[in-house]
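Omission of a single protein chain aside, the complex is shown with its protein chains in their original locations.
Here the chain labels run A and B in written order, and each chain numbers its own residues starting at 1.
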Amino acid sequence: MSETTSDTADMSTTTVTTEDPTPFGWLNTADHKRVGRLFIVTSLMMLALGVLLDALVRLDLTDDADHVLLDGSSFAQVFAWSRESLVLLFLIPIFLGVAMYIVPLQVGATNLAFPRAATASFWTWLVSGGVLIGAYLGNGGPYGGWSDGVDLHLLALGGLVLALLMGAINVATTILTHRSRGMFLDRSSPFAWSMLVTASMLVVSLPVLFGQLAILYVDHRYGRVFLGGNGGIWERIDWIYEAPQLFIYTVPVLGIVAEVVLGSLRKKVFEPLAMYFTIGLVGLFGFGAWANFSITNEGTDLADGFEGIVLVGMYGGATVGILGLLALIGFAAFQSRKNLPKPTAALLAAFGAGQLMLLAAIYGLVGAGVDWLEIVGRGNDGNPYLRDTTWVTGQQSVLIYGAAFLGIVSALHWWAPKIWGRSLDNMMGMLSFLLVAVGATLATVGPAIAGAFAETPDFVYADANATSLYSDWVDASSGPGMAWLGLIGILVAGAGMIVLKVNLLISIVLKKGTEADANPWNGIAPEWMLDSPPALGPLSELRDLDSGMPLLDAALEAEDVDEEVTV
Amino acid sequence: MADTILALDAGPVPRPRSQMVATGFAVAGFAMMMAGALGWYMALRHASVSPGHDWIPDGVAVPNPQFDYALLTLVVSVITAHWAVYASRRGERGHTWLAIAVTIVMGLGFINMVIFSMNRMEIEIGSGQWQNLAFAITGLALALVVIGLFYLGLMALRSLGGSMGRDGTAPLSAAVFFWDFVVIAWTATWYAIYVVK
Partner (left out) sequence: MVGIASRYFAGRVALAFVAAVLLGLSTGIDADGNVAMFGTIVLGTAAVSFALLAGLALSVGDGDSTDRERLHRHPATPAYWPAMSAIGLGVLMVGLVIDGALTILGVAILLVAAVEWTIHAWSDQLSSDAVANEAARDRLLAPFEIPLYGGLAIAVPVFLGSRVLLAVSRNGASWIAVAASTVVILFAFLLYMKPDLRKPIVATGLLLGGLAVIAGGIIGAVAGERDFEQHHEELHPVADEGEGDTEGESHESSLAAPVVIR
């Protein structure tokens, strides 16, 4: 047992309480902790919508000759809606919520750089999400029959992008300008660094969509002159829901993996700069999904070949980055092999999330490599590119249902004491981890095999009907079976997240979870120096931190002093 | 000899930079937005022009002098905007207000000239590919100008409240930085759509 009394400094967390403690206080809050909680809880609720819609899509694919529940046009609508819900209503906002809560505590700030802007970003996101859902329900959406609804959908997407960018800029500005004196960025917490990478990549990628949305809106509303009606919309915006862009959204998972594993081991990596570099590399190579040349009809053989090799390079770079990070963390674990911590839900989920991120990168590398060989004429002629098959769905599954889900399970189990003051039930957490891991594997394997061997198409822009009825494709025999596998996978993974939500309900809302002290994990990061949870409002004291692992530094310093005294 | 420890005076406290950093991020984002729109425009133009088709419809005459004057107005407004920052840093309230007011008036004049020029072209939204693109992208650029003017106006209110001097000018500096970007964004739009054609 380490010297927790010397590790855990008695930091006053009395706050400047201008916050309204009544429920109305959630509307007008200027406390980053409240905004973070709002994002986390609301995103978890929106997740149910995304999983349900995706399940409907996959159910329809289980029959290659006829529709199951949907018809041709509603299949396209539900397909688009599921992607938008999973990414814009769950994936990006939930990590943003965790960052809004934790990052100021980690860098020594008393609040986010622009607290009211954080509140604005949540409410704008919620209102825009409501407009998006309303547009779809009114038969809007990219393939809708209600013309005004299609326009409303485009505007809602713009609102969502604006809201998420506001939040991302807020977090990035906090990290750059509100750090404690002496806390250089390469000494900051890995999660804070990963959020800076993610936020800066979001700022230079999502606005490209905004520019395209403006043109799409004007053309669709006035004459539909050159986009061919609704059909031209989805193919120009779907890049934000696919890899490699998805890697940008899941960079925080790497930060969470580093935080949880190194925090549990109470160890630093032997070369911290390498850790920051590898995380940055993954974010960097997620950039460029918008450069989908086929959508702008810029195709030439040279462009195709260039695009192919670029994709290989991007996935290769991401693989190197993730492999490097896992190797660094693995080496730290090896160094602590005689003193390994007890496996907890947070630790297992972090471990699983890291492995699935690596799998996603290798998966992308294989797909890009096969396609590039096809382009340069060294593949099997006549086969569709993997990127046009459900191989793409498999990659989305491993990133969203695998890495992101496990990342959230890990993050919430690790930081629940700090966010809500109570620990989540570990056994339920283990069950979450198991269900999500198994489900994500099935959800990935099914579409991967269907795409690679049965050449099941992913989504055909011109004719959505062709996707859901693929009996005309080269070999559809194994398609339905693999579709069932994928469907079962996402349902199992979804069940894992339901277990997480039930865990939150029981432990936090019903207050059955163990009340946490300041540092229940014996963690090393700055947030564990504060009360669990810190009281409402900004902290009353500015903390001077010079690293992202001050508790470990203090412990090591104490050990050195003891050794000197002994000598 | 008495030992004296010489100490240097502490340097000036760094100016607050949050607003400038956030504005910088916003500028980066808006730049990518314009790149997404203009890039798509150029790609579509190339797809039309390279096989030998016309791009701008027959009968559409781009009023170049008007657009040139509009651009010139905007460029001069950059000077007045920076004049406002210069005056604010020296605590000259009157000059600050005058400079901001002139900048805003120039911005409004610019918007008026661009709308006049669009009307003069007698193009109708929805009547063709080039028309829709021109309206959409010009609209985006004008929206940026409006946001820039609004930002300047709001920061002018803060200057009115006494936010001046070396430290207090940070918000106005951020607004002027954004205004600089707005001018560059319009220049790129003007060049791509109304010069390259």
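Observations, loosely collected:
Rule of thumb we're sticking to: contacts are C-beta pairs under 8 Å (C-beta built on N, C-alpha and C of every residue); 3 or more make two chains touch, one makes a residue touch a chain.
Since the structure is predicted, the reported quantities are computational estimates derived from the model, not experimental observations.
Of B:A31, B:V62 or B:V76, it is B:A31 that touches the chain left out of the display. Among the residues A:S200, A:T319 or A:S532, only A:S200 touches the chain that is left out of the figure.
Here one chain is not drawn; of A:V131, A:A404 or A:I490, the residue touching it is A:V131.
From the set A:L273, A:V376, A:M427 or A:L505, the residue in touch with the chain omitted from the display is A:L273, counting the whole complex.
Although one chain is not drawn, its touching partners on subunit B can still be listed: residues 13-18, 20-21, 24-25, 27-29, 31-32, 34-36, 38-40, 42-43, 45-46, 49-50, 150, 154, 157-158, 161, 163, 196. Subunit A residues in contact with the hidden partner, per the touch definition given at the top, are 16, 18-20, 22, 24-25, 27-31, 108-111, 113-117, 119-120, 123-124, 126-128, 130-131, 148, 151-152, 155-156, 159, 162, 176-186, 196-197, 200, 203-204, 208, 273, 276-277, 280, 284, 287-288, 290-291, 293, 296, 298, 300, 302-303, 306, 310, 537-538, 542.
Operating definition for what follows: only the chains that are shown with their structure count from here on.
Between subunit A and subunit B, the centres computed from C-alpha atoms are 34 Å apart. Against subunit B, the residues of subunit A that register as touching in their complex are 113-114, 165, 169-170, 172-173, 176-178, 199-200, 203-212, 214-215, 217-219, 222-223, 225-226, 290, 296-298. Chain contact summary for the complex, subunit B toward subunit A: residues 17-18, 21-22, 25-26, 28-41, 43-44, 46-47, 125-129, 131-133, 135-137, 139-140.
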